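Below is one structure, written out as structure tokens; the observations come after it.
Apart from one protein chain that is not included, each protein chain of the complex appears where it belongs.
By written order: A and B. Residues from 1 in each chain.
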Amino acid sequence: MLPPIFGVLFDGFAYGMLLFLLSVGQSVTLGMMNFINLAHCSFAMLGGYVTVALMTRYGWPFFATLPCAFVVAAVVSVGFERTLYRRLYRASDLDQVLLTIGIVFISVAVAAYIFGTEQKPLPLPEYLRSSLTFMGIRFAVYRLILAAIALVITFVLVLSLEYTRFGARVRAAVDNERMARGLGIDVDRTFAVTFALGSGLAGLGGALAIEIIGLDPSFALTYLVYVLIVVSVGGLGSIAGSFAAAVILGISDVAGKYYVPAAGAFLIYLVMIVLLMWRPRGLFGRR
Amino acid sequence: MTAPALSTRSLAKRFGSLVVAEDIAIELPAGARHALIGPNGAGKTTLINLMTGMLQPDAGRIFLGDDDITVLPPDDRVRRGLVRTYQINSLFPHLTALESATLVVCERRRVAENWWRQLPAYSEEIDEAYDILSALTLAAVCHRVTRELPYGQQRLLEIALALATRPKVLLLDEPAAGVPRDESKDLFAAIEGLSRDISVLFIEHDMDLVFRFASRVIVMVGGRVLVEGTPAEIAADPRVRAVYLGKARGGALQQALSGSSP
Partner (left out) sequence: MALTQSMAAPRLYFQSRTRWRPVEAAFWLATLLPFALFPNYLVLASQIAITALFALSLDLILGYAGIVSLGHAAFFGVGAYTAGLLSKYGWGEPLSGLFLAAIAAGLVGYATSFVICRFRHLALIMLTMGFGLMLEELANSLGWLTGGVDGLQGIATWKLLGRFEFDLYGYVAYSYALAVLFVLFVFARRLIHSPFGLSLRGIRENYQRMPAIGAPSHAHIRTIYTISAAMAGIAGALLAQTTETLSLDSLGFERSAELLVILVLGGAGRLYGGLVGAVIYMIARDQFSGIEPQYWYFWIGVLLVAVVMFLPNGILGGLTKLAARWSQP
């Protein structure tokens, strides 16, 4: 029989995988163009609501909605990028913060208007709500599948970053944007595609998150803080950094709530502050 | 024998396997006018960054006069008189020229901590700032906001701000870079007018400037000092020819190397 800590570790890891999906796009785009996009979680929220709508109004099966969540979030993000974001790539931090906070507020209001303010339960099939017991620890099937999906995606991301031409362009642009332009790489285009992919992944994360953390219009703001923590602690532009930071944060959060519930989120913020002071560019960020 | 105004000993810096500085030994005597030339990527700006403290060296020491300043932070070095200008203007876009110069003077005179007395009361600082701007022909535009000034005048302001710190050693990073021909006259006059109390080391690609103002030329290639000498010696040196002629497509240096120096 395994002690309960393994259950906590597993749940924390699964939560971390979710945070990773939500954050990895933000990390890469921030590392590439230094564009602070606080509306990133609005795209995640969008993906979540797409899944909810497709399942409850059109009766789609859960797994079929996931690609849709990805695509819709990606496409909508492209719309925003073309119209608004691209004018502010050279703007000040403040302007970027304000614009994207504005978009968050708008998205929260729109979501509340269309879907109401209550949390939406998902009509998941029975087998997804069940759990496997192994050596005395209960492993929720949903979390197992979530972790598996996230790991597969991580694998695909890392491979494509290393072995595809597009991946090489992304790495070059993150490393040294000016030099990459000088070498003839179309950084704007690379960024646009990366941005769409990142937002799509956030949408997918949002869809997968419903069962674990619930979905209501305040999602866009609440989880923004966690995403920003993962991104700044992990290091801008680093997939490995996001992965590590997400896992650390996920496990710390779950373990904290399990062992020291009174401390609340205080510990998380303290850990973030200490880590940022030690490594202002993040654990894996450029020096 | 008095120590040179600025000197380095065995200065070295590398980024991973990329060597940007190796065994650099420079001596800048008081009142000197030395030029630092070399192809792009030779490590000239890196050397300035090492000297000013923006980069920490992996090895070697830097001396300002008799003092070892190797571990001092950048603002300390400035206060001791080691000042640089930037190849790409680094100014205060929304401050007027006068405000920018006054700011530098106030910081130098350590009055910037005062938050009760109003600026007009600091007539000495304002007058000094105005004088510096006048000496660089910027008096007429001193009330214009920096970002509205033409590029040549911004370049002059760049030097004015450096002069406002009362430097002992001035490092000019390509002062003429980007300045159109018709605006460079004032700039050249400004450099010529620099007081002999200041020791100057400037990076330049413009060979007119080098031959006009430098009494000594240092050639850097690949992070190392290739050769040092008077402009005439450098112009005649076959190694320098090889380094430049292999890459250049004509231009002032080639002219100079072929013997038509001023």
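Operating definition for what follows: a contact is a pair of C-beta atoms (placed from the backbone, for glycine too) under 8 Å apart; a residue touches a chain by one contact, two chains touch by 3 or more.
What you see is a predicted model, and the numbers here were worked out from it, not measured in a lab.
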{"item": "Per the touch definition above, residue among B:23, B:58, B:107 or B:208 touching the missing chain", "value": "B:107"}
{"item": "Residue of A:17, A:72 or A:99 in touch with the missing chain, whole complex considered", "value": "A:99"}
{"item": "Residues from subunit B at the interface with the omitted partner, ascending", "value": "52, 73-75, 78-79, 83-84, 90-95, 98-100, 102-104, 106-108, 111-120, 122-123, 125-127, 129-130, 134, 139, 142-143, 161, 164-165"}
{"item": "Contact set of subunit A toward the excluded chain (per top definition)", "value": "30, 34, 36, 84, 87-88, 91, 93-95, 97-99, 101-110, 112-113, 117, 217, 225, 228-229, 231-232, 236, 262-266, 269-270, 272-273, 276-277, 280-281"}
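Operating definition for what follows: only the chains that are shown with their structure count from here on.
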{"item": "Intercentroid distance (Cα basis), subunit B paired with subunit A, Å", "value": "47"}
